[in-house]
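Worksheet: one structure, shown below.
Of the protein chains in this complex, all but one are displayed in their positions.
And now, chain A:
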Amino acid sequence: MKFTVSLVAKSSARLGSLSEFTRIPEAVLETPLLFLHTRGAAVPHLSYDLMQMVSTENHILQMPLVTLVDHTKNVKAFGKGIAEFAGLKEYLNYVSVQDSGTTTPEGYHEKNSISLWTRGGRKLIDPQTYITCIEALKPDMFQAIVDGDTTSNSSVKRVRRSVDDTVKFAGICADLKEKSEVLKDTPMLACITGGYNIKERLRCITELKGLGVAGYVLEGFHTNGESATNLSWEDLEPVLTETLGSLPDNLPRAFHGPVTPIILLKLVSKGIDIFDATFPWLVAERAGALIFPNTLPKGKAPITETLPSVKSPALIAQNERDGSLGNENNKDELVDRVFEINLKDKLYFNDTRPLVEDCSCYCCRKYSRSYVHHLSATSELQGPILLMMHNLHHYINFFRSIHLAIREDQLQALHSTLEQFVTSRRSGKLDD
């Protein structure tokens, strides 16, 4: 695999490409890049045919081992790798450790192994077993096994330990990879951990020097799932600045997890090259359709309708604590829905408009909000299918806009458009 940086913006944002993958040599993927998140080697709700209706371009599928480890024996017997096993050999694939879209329970780190929470329960995986699994899956790229079990609340001792183990694991992986006929030429991404402790982050980078890696994954800032949606940029930024400043420019940097579009843009500005589509998935799971402006402003306001206001979750939590709200708000509502509309809302019962005006996705070309509301209200499987198709389409276009913005030095304008959108949705009476 080859990573080429073609342009660096005034911020540290980079435009680049991943290419020269052995299995699909003609594929060239532009960065910042959106990996398509999968579970059980399938994009949630979408079979190959439906994926093709969303996009016919080349994509890389992100395949968390945690959703595959129960079946590696069968994939091994199949012999041709997970992509073909899952009927998706047209796509490149990257095996990661955890499912960045699903919260990983904290506190289950072990001395020489990590915990993978599968359907059957907790599985302990050491680096040797990990590499054996990767050999069975034969991915086009994979992540080194990592102890990323830290958050902003973690103790120094925990953070230090996560760095020690991550470095140790990386060494073993690199060693085994070199000796493996199957994996010796497969690009591996090493993980930088260290929580929110700059010193530990830099130590991690130093101790990983010399390891032949194809790029880096910045782990240890969250424990996946909703915890990635609630990142504090204030806490994150200084650590990122130092960390990225010490990494070589010529290797790609990945940040896994369902970060919000605004955090995503900030991460792009800092020099992150690879993200995943877990955010659009989580939104679809809660019957949400993404509507945030995903293109550069072209003069007129991107969204002309008055959307329902969305309080910030922090505000809701505050109100719950001092009792100024009724008890209709449950834990669900602590999720920030400012980037989406909630199709379960009765508001959309007879709304004949598409999810997003001028959206060219399959769902918006064909169906009304009213129909999607009906599917959501009756828990029909077609609901999440249509929402996933729309949300992925919306996000893929978002990434196109990001490329354009970097090229034309308009990243700040894209960012402002998004900030303005969020501000306008936050205003509105509390007892709406």
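Everything that follows uses one rule, which is that a residue touches a chain if its C-beta (ideal position, glycine included) is under 8 Å from a C-beta of that chain, and two chains touch if they have at least 3 such contacts; residues count from 1.
Keep this in mind: contacts and distances are computed from a predicted model.
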- Protein name, per the UniProt record, of whichever chain is missing from view ("General transcription and DNA repair factor IIH helicase subunit XPD", "Queuine tRNA-ribosyltransferase catalytic subunit 1", "Thioredoxin reductase 1, cytoplasmic" or "Carboxypeptidase A1"): "Queuine tRNA-ribosyltransferase catalytic subunit 1"
- Residue, one of A:58, A:382 or A:420, that touches the chain absent here: A:382
- From the list A:339, A:367 or A:421, which touches the chain that is not on show? A:367
- Extract the touching residues of chain A with respect to the undisplayed chain. 39-50, 53, 70-71, 73-74, 77-78, 85-87, 119, 349-350, 352, 362, 366-368, 370-371, 374-375, 377-378, 380-382, 384-386
